[in-house]
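Comments concern the structure below.
One protein chain omitted, others in place.
Moving on, here comes chain A:
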């Protein structure tokens, strides 16, 4: 089985979620080729070999520095054909998922997104997907010869299994039509740990009483190497940017550790965090529904507990 992995990069570095996709493909036990687009550091490309890629393709045209959905689609389809690949593996993301949709249509492939585990292949080719916003799973058979699998964060563990691979240049044939949707500019927080990719998330809710009180949340996040998140009301009133909104209609996270401070735990918020491995809730209301979904809880005022927690983390380092 030949597997192509579409790897995403940001600021020249391969995204961690894409390394998980390489690890997933390696776990499937096939011949893994990784494909990176746009400007990526040479060392980063080569290192894909360590995580299981036997071959690394690089379509380095600067026109591909922006994630143009149709151009990416056609580049991936051409790479699939060139490599005679049966399966495309990628990480679910704001770029990966829309691209996966178009690639699957072009190839006549079966598609599954939000995949959480390696496929079962004893009878057919069956993958497990997260559905109902993390409240359930489904097992679906992908019946077509070609398959597109978009994995959810933590579907595979990143492991070093090989050594560096020298990248091969890949030059797709693209037309102006592939760039019909023109990216004018990108506004992006740089140097921050991004919420969908973070292993630890520290989120604040209305209990934080105002945007000027976010200092301790940010300090704790920085100490833990965590991303910051917030509840829907907090982003609705503009205390925090929309891309930090965790919940049913915001970002769905699945970190190792989710720390919620001053968030009551409306079911819509829980839908965004229910695939976290461990949930800590800090709330002054002992009746807050979030405690029922938590692994650890502290009843207390955020402005009292947070400084203590920051000190305790510092002391434990």
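Simple rule for what comes next: a contact is a pair of C-beta atoms (placed from the backbone, for glycine too) under 8 Å apart; a residue touches a chain by one contact, two chains touch by 3 or more; residues count from 1.
Quick note on the criterion: contacts and distances are computed from a predicted model.
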Message = Name the omitted chain as UniProt records it, choosing among "Electron transfer flavoprotein subunit beta", "Phosphate ABC transporter ATP-binding protein PstB", "Enoyl-CoA hydratase-related protein" or "Sarcosine oxidase subunit delta".
response = "Electron transfer flavoprotein subunit beta"
Ask   = In the complete assembly, which of A:12, A:98, A:162 or A:233 touches the absent chain?
value = A:98
Note = Touch with the missing chain holds, among A:14, A:76, A:90 or A:111, for A:111
Remark   = Considering the complete complex, of A:90, A:155 or A:271, the missing chain is touched by A:271
Note = It is residues of chain A that touch the chain not shown, namely 10, 66-67, 69-70, 73, 92-95, 97-102, 104-106, 108-114, 126, 128-144, 180-189, 192, 194-197, 200, 224, 236, 242-243, 248-250, 256-257, 267-268, 271, 274, 277-278, 280-281, 291-301, 304-305, 308-309, 311-313, 315-316
